[in-house]
Every structure is written in C-alpha cells, then in structure tokens.
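After this line comes chain A, so read on.
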Amino acid sequence: MPTLSHFLLAVVQALALFAVAPLISGLSRFERAKMHTRRGPSIFQDYRDIYKLLRRQDLAPGEAGRIFQFMPVVMLATLMVIATGLPMLTRFTPISAVGDLITVVYLFALIRFFFSLSGLDSGSSFAGIGASRELTMGVLVEPIMMLALFVAALLAGSTNLGEIGIAISSGTVHSAAATLLAAGAFAFALYIELGKLPYDMAEAEQELQEGPLTEYSGPSLALVKWGLALKQTLVVGWFIGVFLPFGSATEMSFFGLIGGLIAFVIKLFVIFGVIAVIENSVARARFRLTPQHSWLGVGAASLAFVFYLVGL
Partner candidate 1 sequence: MTPLSFFWISILVSVVGALASILVRNSDSTAIRAASGAGIVASAAGLVSGLSALSGPAAVIDLAGPYPFAHFVLRVDPLAGLMISVISLLSLVAWIYGLAYMREYEGRGVGGMGFFMHIFIASMMLVVAADNAFWFLIFFEMMSLASYFLVIFDQNDEAVSAGFLYFFVAHAGSVLIMAAFFLMANAAGSFDFAAFRETSLSPTTASIVFLLGFLGFGAKAGMIPLHIWLPRAHPAAPSHASALMSGVMIKIGVFGIIKVGLDLLGGQELLWWGVVVLAFGAVSSVLGVIYALAEHDIKKLLAYHSVENIGIILLGVGVGMIGIAMNNPTLAVLGLMAGLYHLLNHAVFKGLLFLGAGSVIYRTHTKDMEAMGGLAKAMPWTALSFLIGALAISAIPPLNGFVSEWYTYQALFAGALEGSFLVRFATPIAAVMLALTGALAVMCFVKAYGVIFSGPARSENARNATEAPHSMVAGMAILAAACVLLGLLAPLVAPVMGNIASATLGVPAVMFADGATLMPGEGARTVLSTPLIAVLLIALAMLPLVIHGINARMRATRRHTEAAWATGYLPDVHMALTAKSFAQPIRMFFAPLYAVRKTVSTVWACLTRGYERFVCFARRNEPWADNRFVNPIASGVGVAGRRFQVIQGGDFRIYCLYIVGALVALLIVAAS
Partner candidate 2 sequence: MHEFLFINGLSGLLIITALMVILSKKAINSAIYYAAQSFVIVVLFIFLGAQTGSGELYLWSFTAFITKVLLVPFIMYTMFRRLDDGELGSGQVMPAAFSAIGAALIVILCYAVVSGVTLPSAENLKPALAISLAHFFLGLFCIVAQRNILKQVFGYCLMENGSHLTLAILAPNAPELVEIGIATDAVFAVAIMAVLGTRIFGKFNSLDAGKLTTLKG
C-alpha cells in the first residue's frame, strides 16, 4: 500500500496531467500551423474548444447503446489511473500497484477495448471501420512494446517501471546496446500508438470521418478529445519515465520534486517538438502496408533481445 505522500503525489500527478493535456495538443496544433507557415490558433485553443462543446447538446444515433454513452468516462478514468502509476516526476512509481509494465500495457488495452467497442456500438459504419483499424494497430504494436519492455525489464531485473528507470539512470544495465535498441523499438511502437501521422489509422479524418469519434457530439465529444490528448501525453510520459529518467527526483523532497517537474516538462516539450516535425513531414501510410512497418519494429526489438541474450 502506498504511503500518504506517495498517494498525494500520484493524485496530484494525475490531475496535473489531466489539466495540461489540452495544452499539449494545442501545442501540437500550434507547431503544425507554424510548419505550414500559418499563424495558427493559440496554444490554449483546445481549452476553448472543450468549453464550447460542453455547452452543446449531446446527440447520439438511435441504435447507440450504453457503451457509446459511457466510453468517454471510462477512457478518462483509465487514463488517469495510468497517470497515477507512471514514474514522471520521480524515479519510482508513485503507486507501485499500478506501476507494473504489464498492468500499464493492459490498461491501455482496456482503453482500446472500450474505444473500439463504442465505435461498433454507435451503429455507424465509419466508426466500425475505425474501430477495426484501431484494434488491428493494437495487434501489430503490442508485441513490439512487450518485447522491448521485457528486454529492458530483464536488464533491470524487475517488471516495475520505476525499477527499470532506476536501473537505466544508475547505469546498472550491463548491455547499453540492448537498452538503446529496446528504447528505439519502444519509441517506434509508441509512435504508432500515438495515432499521429503517418499512422493515423483509426481517426483518419479524410477517409473515415474521424473513425470512432464520428458520432460523438457535445460534452461527450469534449471528453473524448480530452481523453485522446491525455492519452498522447501519457504515452510520451511513459517513454520518458522508462527510458529517459534522467533528472527526475530520487526521493520525495520538495526541491527534488520541483527539479523533476522541470526536467519532465523540458523532456516533454522536446519530444513533442520532434514528433511535430515527423508528423508534418509525411503523409498517412497505406493501411495494407502497415505490417511492413511494424515488422521493422519487431526486427529492432528482436535485435535488442539477441543483444541481451549474448550479453553484448
């Protein structure tokens, strides 16, 4: 059971990320606009969008069921539970009961389950196809994630995310090549999970009318957009927490936490900057050829595994 201070840290962490998520997605919009040499909206535009949507009526198709109605709540709740378990400000996981890599992977699977099911539940065929693609991407991505994380966990000796971070930051992993390759493969898998171009399969705006989001409106749409923004933030935070733990606090001191917060914010901005550059330079990949891309990831992860096995 976590101590009270850890518990407070976890809750503060979750709420902070929840509050900041629309800012991050606003930042992405801003960076895209700049790369298109437009003036673009302000980085707070997403907050205004959410506020506007909250005042609109909630429409739903006649055949939509309860899953469609409750998916936004489930999605956000799960994302915040994940947020309590990731090691972001600190080296260790605030609530270690949620901080196991397998738990985090399967909590993301919970989100994917309900997200896709709501696509089918809405009764719209666009949403259904989007759901099918979302699940397919999950099938292609999860093995890469699991293999990369497993290699890192084997190097660190535990599947707890905090422990992996501690091992990497203190340099006790005995195979730097394996760690680097695992980090690379994991980053690739997470990029696909982010759902940004070129892997914007599920919510392909031009092809699928936003996929599972098609039929949402009003406050439900606001929550779903918030959830998607939070998911992207958390995915990047996951990568930072596991493979880039440098600068985060090693124990629960006030200055340590402030230092960890600053380091985290800097890393987040840098990574989102890199992502913005990548996503605005490419077009969407052809869905049928996505497995070829994911095989690359599998290859990199397997190479990391081989390096670990032979002890390079």
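Methods note: a contact is a pair of C-beta atoms (placed from the backbone, for glycine too) under 8 Å apart; a residue touches a chain by one contact, two chains touch by 3 or more; residues count from 1.
For anyone wondering why these and not others, all candidates are chains of the complex that A comes from, given by their letters.
Not measured: the values here are computed from a predicted model.
Between chain A and the candidates 1 or 2, touch in this complex occurs only with 1.
Interface of chain A with candidate 1 (complex): residues 1, 14-15, 18, 54-67, 72-74, 76-78, 80-81, 84, 95-100, 102-103, 105-107, 109-110, 112-113, 116-117, 119-129, 131-133, 135-136, 138-143, 145-147, 150-151, 153-154, 157-160, 163, 209, 214-215, 218-220, 222-223, 287-288, 291, 305, 309.
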